[in-house]
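One chain of protein is taken out of this complex; the other chains stay put.
We call the chains A, B, C and D, going by the order they appear; numbering starts again at 1 in every chain.
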């Protein structure tokens, strides 16, 4: 995630770092500009068409519904991004709550504190890696029985770590260190880990319906590539930069929506999952300190 | 569900697979084009009308409210689609949580693990089939007492499988394998299965109010079929492709909204329920492995 | 509720059943048409006004904010309608969950199964009648102590049936058939019945603030009745059908919003409460069968 | 709250009761009209300016973003109003659920039934008065120990009544009339009273950020008071009623949003809290009857 100061207008306006929409769209914008120049040349200097009275009336009509669709797209992408952030906030909260409860329930220096510190840290790390494509077992910390053998032959590693947490709680309950009412109050956090994992998988595996994606891209294409026809007669060669900027406006919105639709990657707009995992690990260390 | 790469613009713009909105609308677009040609011919070549000054003023006025209605329609359809996805995400989470809890509660190799693995798998499969119109008993797996006789003479099969899960939990509780506090912490998952089933039925059986559907279709019809009257005098035969594209824009949005309104079918925009059921079955196998 | 196929465009476009917005608005549309004809005649043939350059500029300015208000109105009405549907979905889920739990808790053939089957069925039926204005005690089924005398002298019948369910649970708990942990896991469903009832009463008794309703109607009136003044000079007698259609667009949206604002009635857009109650009764019979 | 029939169009259009937006705005509308007349006189009859080609182009550009802001304002105000209604619906539901549970838990004719009937009634009454500025202890009913002395020296009366409910439950628990599991199932309702109280305080004490309020009012002012400059040259003295109506449209929306932003007062758009409190009291009497 890019760290930035939202109030620094000048810097942001003239900021074209490598992930910026402007730079990403630059090649396409060059193409649109060349295309408009070409049409302009044809109409003005070859065919000598006469200007229309309302060259933009149609585009104004269609531009309205296209703009609304783009904002719908923006909203749904942003909702996914923000829901993703909420889920990781919930991971943070659950980890802390589980640690606070266990640190109060377990006797001082009980060795299970270390087990939970490691397992919860592993869980978040594994979910992060899982969402980015591959869980590397070597990144996990092993503790007690929850070692390499425990994870071997399991495909869905986050589920397996979740199972380790359940088994450890269950073991403590069977030996009487956790009692009935403590088992009940620990339930919420245990359930929530799996719920959050499932919610992340949902966001990652379900882009918006393909129809919308295809429809919006087709509309932007039709909109921009038909624009020069009636338009260049009034604006002459000025049409080229103008059409290019309109293309930037519409395609830019669609492109940003695409970027934030799956917020768990490593793009500059994606969530700072590495930082979150690191912070939670630090919190767990502090809470389980004594 | 169609799997696609949302960032591949050129492919999506020139992609006309058989479920694409463009191809579905093609016959109607041909009709609109022919109709506009005909009106254009009449007005320009037969009656020789004189052009209006603002031929699109009325359509601009009405187009605004129609566009907003279409976006309202898009939003409500998308919300149903996304809620449907959330419900199936919740099915996944509940199945996993129930399995994680039971695998920690039940003794190793206890035969009820297999029973729950089968019943939960059956439940999701039956809900999917139920939403698509018909539950085929032959697709279910039978286990222990929960065999063909158990389901015979029951119409609402998902409810019957839910009852099987409740009965099995209740049986284990009566023989003392599940105790009081474990019964309490299993409650959330049991309740959630029925809640999710009911939510799916709600989405499937309740389309948006017929008035909106009828009103929007009438408005699109009036909008597109009155457009050529004042319009063809300025644009001549160019009016035919222009009106056709405007029809594509408006009718396309309505058509996509229709498609995703009921997300549980087998269209290319519908949810990948088969994949979800398969994944959950795999997860259950892994969790109940030992 | 009207059952319809949302994908049958032609049928819906030319469908004018007796509850259709078009037919309901027809008298008003006739009035608007006559009024516009009259103004047109006056301005064109009596006073011979000269046309304005931008006759629709003002209406375009105001039409924008009016359209947005109408969509706000549409959204809030639809939210109420959909929330109403969710509440009845929740009634369905609770009834099923309560039945599933009790059928697993109660011994086979226990007579309380029949009591709960009747009481829950009564509850939904009474809520439906209550929302439609009057609960007829004769529609209820009596069982055990929960007979005519039990309901006599009570005004709020749904609450009284809710009390019957609480009393029956409490009785079973006191005689030891339901134990402590089962009482706890039944709590959610009991609470939810009253919550859903209250939510229905809220939607039914609280229309949107009168200010909005009055303001929107005044704006539509001013908008449509001032439209002919500058307008008929450009469009002559064509103005009459055009103004009528614009009136149809704006008043139609407001009228549909009014219809679905209170979704518990018996209009063709209202929720199919009778079907829901019947389905739940069937489900309860199946669940409590053995 | 004003009771009205939302389907009676003619009555609402020509209805100008004393709280109506139209009447409230009338003095300001008179001022705008006089101001426009004056500018019109100056420009047409004194300075003899020549008309612009697009006198409304700028206002059309800015009017769009202003309209969107006003709808944002409308949405956020309406959300607060509707959330306020939901909170009071939740008060109703909690009161009923608490009464239903206690009436089933407590022995017949137990004197605590009367205590809870009074305390819950007091709670709602006190919250209502608190939200309207002042709790008058004389409006409360006293019962048992919860008398004048109990409330003396306490500033936050609703909290003190909440404490009374907690103390009474706690007392019954200590003497064994309420047991462990009943204490657990009563917890939800007890917590919810305080949550609802806090939510009401939140809505009442937090208007939308002052920046928006100031910005919107400044924009409406600039929009309306600059309108006559280019405008009166085309419309002459007709400009006066037109500008006045546009002012009515924009200022009216802002004014209604202001009115419903704090829904707990006694304006005609505010919630019918008196009726709700009365209904709950009646419900409690019926539920605790025997």
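By our rule, a residue touches a chain if its C-beta (ideal position, glycine included) is under 8 Å from a C-beta of that chain, and two chains touch if they have at least 3 such contacts.
Predicted, not measured: the structure shown is a model, and the values here were computed from it.
When the omitted chain is restored, the residue from D:14, D:38, D:221 or D:237 that touches it is D:221. Within the whole complex, the absent chain has one touching residue among D:22, D:35 or D:64, and that is D:64. Within chain A, the residues in touch with the undisplayed chain are 1-2, 4, 6-7, 9, 12-13, 15, 20-22, 56, 59-60, 63-64, 67-68, 70-71, 74-75, 78, 81-82, 85-86, 89-90, 92-93, 96-97, 100-101, 103-105, 179-182, 184-185, 188-189, 234, 242, 245-246, 249-250, 252-253, 256, 259-260, 268-269, 271, 282-283, 286-287.
Residues of chain D in touch with the missing chain: 52-54, 57-58, 60-62, 64-66, 68-69, 72, 76, 154-156, 159-160, 162-163, 166-167, 169-170, 180-181, 183-184, 187, 190-191, 194-195, 197-199, 201-202, 206-215, 217-219, 221-222, 226, 258, 261.
Criterion: only the chains that are shown with their structure count from here on.
Steps from chain A to chain D, taking the shortest chain of touch contacts, total 3.
Its C-alpha atoms superposed on chain D, chain B is turned by 145 degrees; the angle is given in steps of 5. Judged by shared residue numbers over all numbers used at their interface, chain A and chain B contact each other through mostly different positions, with under half in common.
In this assembly, the C-alpha centroid of chain C lies 23 Å from the C-alpha centroid of chain D.
Under the contact definition stated at the top, not a single residue of chain A touches 2 or more other chains.
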